[in-house]
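To start, the structure itself, in structure tokens.
For this depiction, one protein chain was excluded, whereas all remaining protein chains were kept in their positions.
By letter and in written order, the chains are A, B, C, D and E; residue numbering begins at 1 in each of them.
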């Protein structure tokens, strides 16, 4: 199994959720984050003061998935999260050795 | 070494902490998340308006652990976090290549 | 590629950011967490009441990096995040199978 | 001209201050109710009203409302900047032994809050600059005339009284001129601007209920000035107004919570706040014309009625976001008509007897005339003004701006910054600029 | 009957408004102190008190307290709905040239805040509906009678005065009837409901100290009406009350912070807020019977005493959650007894000289009688009422509800919703419904 982590722009969350659902994905975990990369923050002026904001708010989405589905899910996420502007985010895939559903104790793919 | 990630119901945090301690676990990292799976959210009515809440608040617990202890720790978490109702959460295990204790620079198992 | 996760003291965030930049690191993701380990919390007294605080606020930093750079980046983080007091944090390294830049769809090292 | 009475003057001055405080109170009441992304815009609409109306009041507003024109429809246009008659006493149907500027200040606060009330109907989606212009036009074309109709009792010999005042419509503190007026205007603007993205689909729960309760509390407190201050003196009439205001509000709060408990199983704090405001609205026109026990009844009915009315928007599909219609229009109508039932000259001798006091339907008909005249005029005029603005400079922000949030897009701010970059902030200090677009 | 005095009337009217504001102030003071999961319930207990007591006041409460029964123990039951005597002046031991409804409104606000004060003792764990019923019973059985004892000076010839008033117990604005009364009742209810889950173990720090400070500030502001308004006129007595209230409060704030600085190393903002309230409580009974320098001393001692008293609950193991006992009971006792030491007829001629002014222990004994009579009656009566409710309909919520939080389980709301699903909210917009059971 794999863990797909996606860092995306916050306002894309609804779209990504919809895209995953249409792929038949059963679940996901969402949390808040902030980050930077190419999008190196920007300068703001407020009440006469100028300063750089370098950490930009993002949403982190994590999806546990069978090995076979990983590639299509990644593509689905990218398909909707892309705006083409910097700061669109990153997606990465990591190996998972075991998954357990707490409610039933089921393990492996059936726990997804 | 392994990283065990557990997504559980918030009010189970204290119990999981206690269970880990009784297993002699030295440390953990906790953060906020929200998610859905089988528990597909629910409908709420407020001031005459009806709408669906689909992301439900969860707590994420992460524990770094020696390979040998992984299985018992997973079992310990599941033992206490289980209520038997949907939304109990997920636990997963991932491989970790290196762990370093910042304070001392120790690496590997002794850094846990 | 690797994912380096660092749990550090919040006020060290700026220093770590600066250290990574001086290493030529292009990006990072930051989020809030809390945790404990050796630093087993502490007792507080407030308005006559005494109680134990066991989860201490931390910052989580995640950096995706080429295999070759992992070791130097870990050292850079430890170099600045270390105060020598307990609670300095943990750093760990996990294998990453794939990284994709959402904006362009680039994969692998060029997506970093 | 009588000698100045210091007690009456003190009461009117402090009442003016109390009524001013109601507009910030409203800003918090409304601001707490919206989502975190449009709090500031919501509040800024109220503060803009304070600013614009105060300046216009000096320029010509007071004169247009209370200036002695001899007309039943409008005062005079007179740009004297309130510099004349600084030392005169008030003449409004009769002499009142208070300085004219005390009265002018008190009435200014009514002119300020009325447009501010409207803003609740168009939460999350209005262009700020258009709102500012709207307020300037609206008070000039709608509020100043309507206030003349209702509140101007003319000279000491009543020449030049407003037509509703002259007709004997009883509206002590503004059920028609303020609440029905704002409610009807709110409905019109809600139609002009259209529904919010996510209406009837997304949870749009209040972002801060403590802020809502704070706002409701300041409104309640200030409303004693609004209602009891309208006696223009510190006397038995003012005392009756204060008592009735208190008990009607208390009863309305109970009424709303009872509906919630019975229907939904849970009495909510938003219900408590809304019920209180509904009661305040409903007792406004009749607060000195009815006995305290009747005030309790009027309040109770207002709480029940308004709590049922706020659901109408989902049925009829208009997005009156914060229930200006459900609370102010419905509550104002009920309160104005209720005098036709409960009015009694035992409470205030220059009042009138309603249906339950042997006065027949005469008073009820007068009250209905007053209520619906203002309702129709305000709705039509506001709809036209709103449409003109929408078609010319635009009244609604873009879809992207609305999704991102009007606070950040219109005011370049967000209401809370609970992280602090340099560490040690409330949440451990990390997420830097949560204002930004990313 | 004298002519109405507009200045006195203005002062009593605005004082009534100020005292009304104290109850929302209390709601914020208490609401800020609890954890985020029970803020709304805490506030709703205060607003419920406003609602219930106002309605009962019209029905029979005013009559039961101040109705001319000829009895030293209780007024009359009279359901006239406050409609009689609308145009009379107040007679309470003597004539006061203010309308009877102004006095009735002012006194209503006292009746409202007293039960609201009690709610602090049972934070996080009370059934809302039971609380509402409790308030109705408690004001009827405890507050109205006790207020009659202390505040009713009888007719102009003092027939029918309450027994403590007749005895010469000095309590200008409610040290006994309000604070000792609420404090003793709070202790009783804390015992009836038992300790919160996590008491003495979990951190139960205030969820919002700015809200606590806001509440304390509104209490302070409103308390000028409470104390100086009790003069029932705008005169030297009122001015003395206002000055003494201010300086005692200031000194108590200092006293509390000094204890914290010395004992814990850090003066806290919760200490500042609590110290201010302790000072307000302690100066309430004696605010016109002592000189300003004595008020400073009374306040200073109150700050020190109460800051030490709030720790008692951990020692004696009762969960008076927000320190109703430590602040209101202890502060009220101290303030009531302090008149026995510092009282002087130089401050107010119809007062009395205390121990330090050559009056011997006579006054002190009277004061102690008043204080402990109210304390014992209130504690016993409240304990019985509370137990009856607990054994019948239940007063405490279930363990699960308490852990999840009474806001969500009793009111289906949570105080803050700082995330916004549709993006752009304060935290970047994601965590959707943080109200839910999860």
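Throughout what follows, contacts are C-beta pairs under 8 Å (C-beta built on N, C-alpha and C of every residue); 3 or more make two chains touch, one makes a residue touch a chain.
Quick caveat, the model's predicted, so the values are computed rather than measured.
Undergrad: From the list E:83, E:158, E:217 or E:369, pick the residue that touches the absent chain.
TA: E:217
Undergrad: Among E:74, E:291 or E:312, single out the residue that touches the unshown chain.
TA: E:291
Undergrad: Which of these, E:1, E:365 or E:403, touches the one chain of the complex that we don't see?
TA: Considering all chains, including the one not shown, the answer is E:403.
Undergrad: On subunit A, what residues meet the omitted chain?
TA: Contact residues on subunit A toward the absent chain are 44-49, 51, 53.
Undergrad: Tell me, which residues in subunit C touch the chain that this view leaves out?
TA: 9-11, 32, 34, 41-42, 44, 46, 53-58, 87
Undergrad: Touching residues of subunit D against the unshown chain: what are they?
TA: 4-11, 13-14, 16-17, 20-21, 24, 27-28, 31, 39-40, 43-44, 47-48, 50-55, 57-59, 81-83, 86-87, 98-102, 104-105, 108, 128-129, 208, 211, 214, 234, 410-429, 432-433, 435
In this text, only the chains that are shown with their structure count from here on.
Undergrad: Copies subunit A and subunit B touch; is their interface built from the same residue numbers (over half shared) or different ones?
TA: Under half of the interface numbering overlaps between copies: different.
Undergrad: Could you tell me which chain lies farthest from subunit B when each chain's centre is the average position of its Cα atoms?
TA: Greatest centre separation from subunit B goes to chain D.
Undergrad: Taking B-D as the reference interface, which entry in B-E, A-D or C-E shares over half of its contact pairs by residue number?
TA: Repeat interface, by the over-half criterion: C-E.
Undergrad: Compute the distance, rounded to whole Å, between the mean C-alpha positions of subunit D and subunit E.
TA: It comes to 32 Å between the two C-alpha centres.
Undergrad: Please list all residues of subunit E that touch 2 or more other chains.
TA: Touching at least two other chains: 412-413, 421-424, 427-433, 435.
Undergrad: Multi-chain contacts only, two chains or more: what residues does subunit A have there?
TA: Subunit A, residues with two or more chain partners: 10-11, 30-32, 34, 54-55, 57-58, 87, 94-95.
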